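A single protein chain has been removed from this complex, and every other one stays in its place.
Up next, chain A:
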Amino acid sequence: MSALTFTLKLKPDQRVDMSPLVCHKLDGMQAAEIAALTLQNGKRKIRVDELFDIAGSDAQNIVIKNSFGKLDFIGKELDGGRITVEGDAGAYLGLGMKSGEIEVSGDVGIYAACEMKKGFLTINGNAGDFLGAALPGNKMGMKGGTVLVKGNVGERAGDHMRRGNILIEGNAGDYCGSRMTAGTIAVMGQTGKYLGFAMRRGTLLLWNQPQASARFNDCGAHTLAFLPILFASFKKFNSKFADGSAAFNRVQRYAGDMSEMGRGEVLVKIG
């Protein structure tokens, strides 16, 4: 069986809600039924076959070709299976994803991996603001799984994050790890202002020294035995994080945010 492939025929002016096109919803559906599904497009509804050429039949392996930045809610609440996006993806990629895998070749919009519960999300380009965050008004962001970003991420990455890993090969914007309750964010590049703002618990693992903050206390240099174990868990990824030369176990430790609970930690690579 070949992958169920949606090839975008035209770029609509208004945004498209792609949430009906996920593996668990399309499983067992005939090609004609899928073609007749409607997607919300701005304030109109549009048939799937008006927007996409459809080929293949394996609903557990969906490919979206010619994708661009106005296709929102790709992989919403995905429960098993794999979605491959060739091109960019819009906002809310993998919103509330339960399991399975999503890979995007290009950039993604805001709120990627928002309130994600489990699974694996790879973004080969850049990600927008609020990566792995909570929806406005909610108090729990990403609750599990792993997000790997090969480019840069916007502001507020991991806002209200609860559990899971966010691995960033590039730079992170301002307020990285803000209001985090728990979980791990690793950033190989630079970080912006207000790192760990109102962070309660959780770990920020950094390769570069962040801007100093009065809200974090310097706890000195440490050799941490858990770091080699953490790096070993990254070995399976197709990423710089899997490279043995990226690993370290000697860090400067900062605890904060002291205006909150203060049990979060920022670990910065030494040497």
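Just so it is clear, a residue touches a chain if its C-beta (ideal position, glycine included) is under 8 Å from a C-beta of that chain, and two chains touch if they have at least 3 such contacts; residues count from 1.
The definition used in the following text is that contacts and distances are computed from a predicted model.
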item: Missing subunit (named according to UniProt) among the choices "Stage V sporulation protein AA domain-containing protein", "Formylmethanofuran dehydrogenase subunit A", "PadR family transcriptional regulator" or "Competence protein ComFC"; value: "Formylmethanofuran dehydrogenase subunit A"
item: Which of A:Asn138, A:Gln209, A:Thr223 or A:Asn238 contacts the chain that the document leaves out; value: A:Asn138
item: Footprint left on chain A by the chain that the document does not show; value: 15, 17, 40, 42-43, 135-139
